[in-house]
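Yeah, one chain of the complex is gone here, protein chain that is, but the others are all in their spots.
Going in written order, the chains are labelled A, B and C, and every chain counts its residues from 1.
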Amino acid sequence: MSDNKIYFKFDGKRYGGNEGDTIASALLRNNIKFVGRSFKYHRPRGIYTCGIEEPNALVQIINEHNEPNVRATVKKIYEGMVVKSQNRWPSLKRDFGSINNLLSPIFSAGFYYKTFMGPKGFWKKVYEPLIRRTAGLGKPPKEFRSKSIHIHHNVDVLIVGGGLSGLLAAKKLAGTDHDVLLIDRDDCLGGILKNTKKIKSIDNQRTNTWVEKTEWLIKNSKNIKILKNTTVTTYNFDNHLVAFEDKSVGKPPDNIKPELVLHKIRTKHTILANGHIERFISFRNNDLPGVMLAASFEKYIHKYGVVPDQNPIIFTNNSSTFSLLKSLVDLGHKPRAYVDVRDQKKIEKETLELLTKYNIPLYAKSEIEGCDGKNGVQKVSIRIKKNEIIKIKTSMLCVSGGFNPDIHLFTQSKGLIKWDDSLLTFKPDKSYQNTITLGSVSGNFSYEKLIGEINKKLSFLQGVNHLESTLDINGPKKFQIKELWETKHEKKSFWSKSFIDLQNDVTTKDLKQAILEGFNRIEHLKRFTTNSMGTDQGKISSINALGIVSKILKKNVSEVGTTIYRPPYTPVSFSAIAGRSTYEFYDPERKTPLHTWHVNNNAVFEDVGQWKRPWYFKKHTNETMHEAVQRESKQLRETAGILDGSTLGKIEIKGRDALTFINLMYTNSFTKLKPMSARYALMLGEDGMVKDDGIVCKINDQHFIATTTTGGAANVLAHMEEYAQTEWPDMNVYMNSITEQFATFNISGPKSRVIMSRVFNDIDFSNDKFPFMTFQNFNYLDTQIRILRASFTGELGYEIYIPPKYALRLWQRIFFYSRDLDLVPYGTETMHLLRAEKGYIIVGQDTDGTVTPLDLNLNWMIGKKKKDFIGKRSLTRSDIVRENRKQLVGLIPLDKTYGIEEGQHVIEKENLSTPIKKPVEMLGHVTSSYFSPTLKHSVAMALIRGGKRKIGSQLYVSTSDLNTIPVEVVETSFIDPKNERMLL
Amino acid sequence: MTIIASGKGIEISQTELQQILLRGKGDGSFAETINKEISLLPPSDNLRMISNDKFLFAKQSFDQWSLFCLVEESNEEILRLISSMNANEEILASDYSHTSCFEITGENKNYYLSKLTHFDLRPKKFPVSTMAQTLIARIDCSIYHLEDKYLVTCHSSFEDYFKDRLQDAINL
Amino acid sequence: MFIINCPYCGERDQSEFSNGGEAHVARPKDPEQINDREWSEYVFVRANPKGIYYERWVHTHGCKKWFNAVRNTSTDKILKVYKLGEAPPSIKEFKNTLKSPSGEPEVGSGNFTVKKT
Partner (left out) sequence: MKKKYSFFSILKNSLSHNENWKKMWRSPEPRKFYDIIIVGGGGHGLGTAYYLAKEHGLKNIAVIEKGWLGGGNTGRNTTIIRSNYLWDESAHLYEHSLKLWENLSSELNYNVMFSQRGVLNLAHNEHDIKEIKRRVSANKLNGIDSYWADPKQIKKLVPIMNTENCRYPVLGASYQPRAGTARHDAVAWGYAMRADEMGVDIIQNCEVKKIRTKNGKVHGVETSKGIIRAKRVGVVASGHTTVLAETAGIKLPLQSKPLQALVSEPIKPVIDTVVMSNAVHAYVSQSDKGELVIGAGTDGYNSFTQRGGYNTIEDTLRAIIELYPIFGKMKMLRQWGGIVDICPDASPIISKCEIEGLYFNCGWGTGGFKATPGSANLFAHTIAKDKPHSINAPFSLERFVSGRLVDEHGAAAVAH
């Protein structure tokens, strides 16, 4: 075929469409009207609208995404697109689920709350699986990592909607100092100018010409940016709006370019010019394919050049359908009938003239009772008098039940709305934010007044242009409507239905039943019937539901109120909201200056916060973690080991009052600590619970360097800053995070002194010159390093602090100088094992936010003479001084071949019944447990009730398979309790 | 200076700059101590930057400044500077030279950065010779508006991630 | 996501800040002198009003400075921002500010969208 058609498949059959066609317009072009099945009753459904408000025509696109629930009325076709109808099996025409329609009388509103309750176990095994099988519309999508980006805008004015009002507003702002963003959800600007015949000309120009010229003017104004194919979905506080732009209009998806762009807009003023949405009327079988909203029908004609049907019946309760009538007759098509609810006297003369001129039957003061047909409209019943119904054959019925200003965004902004008795709808009343509504969204349905409205409402903006335009309007100038929400059925039947929510299959009967059962509040009604909870959020029907309900309750609609319009305006894909900070960019990997060395030396990494830390180093590919850790630990205690400790937090603290400050932040006292000495320090929260620990180095009374845990680094600095700024602003103290300015190596083991002396041959590392818990600064190459003698392993040890640039070189130098000494690089797991052997705690493992220093036997770390420090007062509360609190103890299995599992509980009972029926009394839990390669048995720490007094006694530890292991309660220091190795 | 990405009216390069993070009261004694060392008075207006041919000096908040060496100094000299400043007990000067620095130039730099940050880069809100601390690509950054470019700094542990994000954004 | 006007950095998105709870709760000068109940009130109890709230914020992803703000917790409107050490503005200053976005009850939430007539 040599035409320039775009070919796509729908349910396996190939069709051609035009460029710019949506799936819906292309299907209509091919005379396909039946496109899907409904949610609950599996009734045949067609194309109801021509846009975002579509409740029915949801399809699945079969491609790399398998995107479900795509609105056929929005999504544009591309060459080779494969489209499938949803919620039917095995095929659209023969659908097994349509049996539900027969059962519909018992599937009444909320029926599931009243049954499926017994017998016991049936809900889980029988009913729910059955219900779940019927769940959902489309099938799950496939994994496809599309690239969606976010773009932030900071502007002065945002205009939502590039239709007539939006364009005029933009014109008013063109060339001014305001930064303006104009957004339209269509692929072209113009709105009703493009979609209807409502305006004949503007300033004596054809509407299309006017739109083009205006767009050109806006584009050249430099202060206005236009975004098309972009839908504003969310209106947050402080004029923060979110919109998504479809970048793949008419293109298949790829994962190279962004498919969707999420625009996050912060603006000073928001102009909502986003128009209105036509609503329907409920009548019998108002869901049949072939029923379509009138303005949508007209949009297909003008925007897509498709006439869905040449001789439809038009059914209206208002003046707007003139435009559709005019569009049809101008093309030489003749509607089969024009049904108007209103009295002939009330129908506008322009409409009457057209009807007469083209000899179109008018049924005034009449209504559609219903329509019939298999898989589509074939016959329409018109109630022309109270008891007289006539039937006319037709395949399409165009309905207009009036218009709703599209107030979704306005209410999201928390603006107040009010009911308008002449328009029979809600319209904006009072803005809450800097929000201006223009045109039909503001409830102004009269084009004559539009220029005046815009000039008036935007005059407060500085330096704006004065608009002077003349609009030549086709047909009735004033919008007129008569209330009609629902028409009466001819006969009462179990199966006849008028729908109020097409997507969720909610009927007007359901509404009545809900009210009968007491759900007379609109939110209850919504939740009980699921009305307006579909993917369209009841855009064409929710006001109708209010109309029907208020009639039943005999209240006015304002009293009934609306449900809350919840963002987003229209569904937005998760990946668009997530943006680029996902997949490979989900969260940063923080790397130490030695990261590459670790990778090259077969480190297996552990995630500690955002940091990547070597967990252990694999000596050879078959080495297990246990083997590696045992090897590393053993080696270190025999010779020496080196750990990359660069992730530990480091805070430099300085100021006249630094000493006072440090004394308040930590439990320990630093007053008597000599300069160039260090102390292991505990930090508490104000609740007295251990928050962090680390080593604090005192340079002098005005200058300290504190280290923190890796995970606690940011919090500790923030904690210090908070107290310094808010509680003691008069204290002269400053702190900088220097975590990233120094790499840290921890070298420990009996050979560490030899290694250090070889690497730094001009430094005296002897016990006298370099005692435990002191530090010194040295020049190294052209920089400075700091060496601290400290240990977390219980062995002789040193910590080196060096600027990152020099780190790798020094690290390699250390290995070079210790090549005959079996220096072993070790990771965090070995560090944990070694410190556990020594009985040192890890904050966050041996503590959990409920542990005080007293519970940890760390009373010695509390500066007794200090009047105050953070958390001190809490330590004397009644529950904190209770003797029977959980206290840290050591555990050793009586049978040394048994391992103790971390996280298991310490109990007094030897035997556990299985299954456990009655709670077993637990004394506490195992916080740390490792197999000690040095001692050749498990060593564990546990927090147990009254632990201090239980030392020496025998207890049991549970296992994950609910056995127990007898253990002895011991002190926590398993190795070298006298610290001889460390002080070597 | 290494170019890490370019095209579409943007060029991003990585650079190394010696930097000192200064804390202090900002009073006369503070200014004097600093001035003695670098012959430049610290800017007194918040978020302001001043510079001479050797230094760029930015005030980050009421008690915090960052000082960049525009001409590379010897390391010893930087350490000497820091230690002289620290001699004043009411000043904390920390060597911040191990911070990752990027320069972003080109006429589309604002549009480009709008893919990575909500920060309002319009010249009327973020004029030349001012600085800001904000989030770019979810990372804490400082951004300095120089005549025709932005200087962006972040902690070096985030460097790989940040670079990847910078490159990614240019392509999308 | 509202905007907070950091006294040092200017207007920034709320996502750059962390909230520090009620403002003007001074740490007891001499904690040893107060009883357990008073101490527990200091540690655990903070005001939680619906309406005008004096609170603390810190510009976590900016200058890291703390400051105070007056915000209406039923509208999330920040009515005033002031530096630490500055005297708190009198509550009278906010008498005429909007109590809620949509005239909802002061105690209840309601979340009305329709104007009550």
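Everything below uses one rule, namely that contacts are C-beta pairs under 8 Å (C-beta built on N, C-alpha and C of every residue); 3 or more make two chains touch, one makes a residue touch a chain.
Being a predicted model, the structure only gives us computed values, none of them experimental.
Across the complete structure, the visible chains that the omitted chain touches are A, C. Checked against the hidden chain, the listed residues A:Lys872, A:His905 or A:Lys950 yield one contact partner: A:His905. Residue-wise, the contact with the chain that is not shown comes from A:Gln537, picked out of A:Ser366, A:Gln537 or A:Asn732. Here one chain is not drawn; of A:Pro105, A:Gly452, A:Pro675 or A:Pro771, the residue touching it is A:Pro105.
Residues 1, 14-15, 18-19, 21, 36-37, 40-41, 43-46, 48-50, 53, 55, 73-76, 101, 105-111 are the ones on chain C that touch the missing chain.
Taking the whole complex into account, chain A touches the unshown chain at residues 39, 65-69, 105-106, 108-109, 111-118, 120, 123-124, 128, 131-133, 135-146, 234, 236-237, 240, 242, 264, 492, 494, 509, 512-513, 516-519, 521, 523-524, 527-528, 530, 535, 537, 564, 566-568, 571-575, 577-579, 581-583, 586-587, 589, 606-608, 687-688, 844-845, 848-850, 874, 877-880, 901-905, 907, 912, 915-920, 922, 925, 958, 960, 962.
Going forward, only the chains that are shown with their structure count from here on.
Rounded to whole angstrom units, the spacing between the C-alpha centres of chain B and chain C is 32. Residues of chain B found to touch two or more other chains are 118-120, 125. With touch defined as above, residues shared between interfaces to two or more other chains in chain A number as follows: 266. By the touch rule above, chain C contacts chain B in their complex via residues 8-13, 15-16, 59, 61-65. On the side of chain A, the complex with chain B involves touching residues 147, 149-154, 179, 257-258, 264, 266, 580-581, 584-585, 588-593, 611, 652-656, 702-703, 732, 734-736, 738-741, 782-784, 803-805. Within the complex formed with chain C, the chain A residues making contact are 236-238, 240, 266, 411, 414, 416-419, 426, 429-430, 432, 558, 561-562, 564-565, 686-687, 718, 721-722, 725-727, 729, 867-868, 872-874, 877-878.
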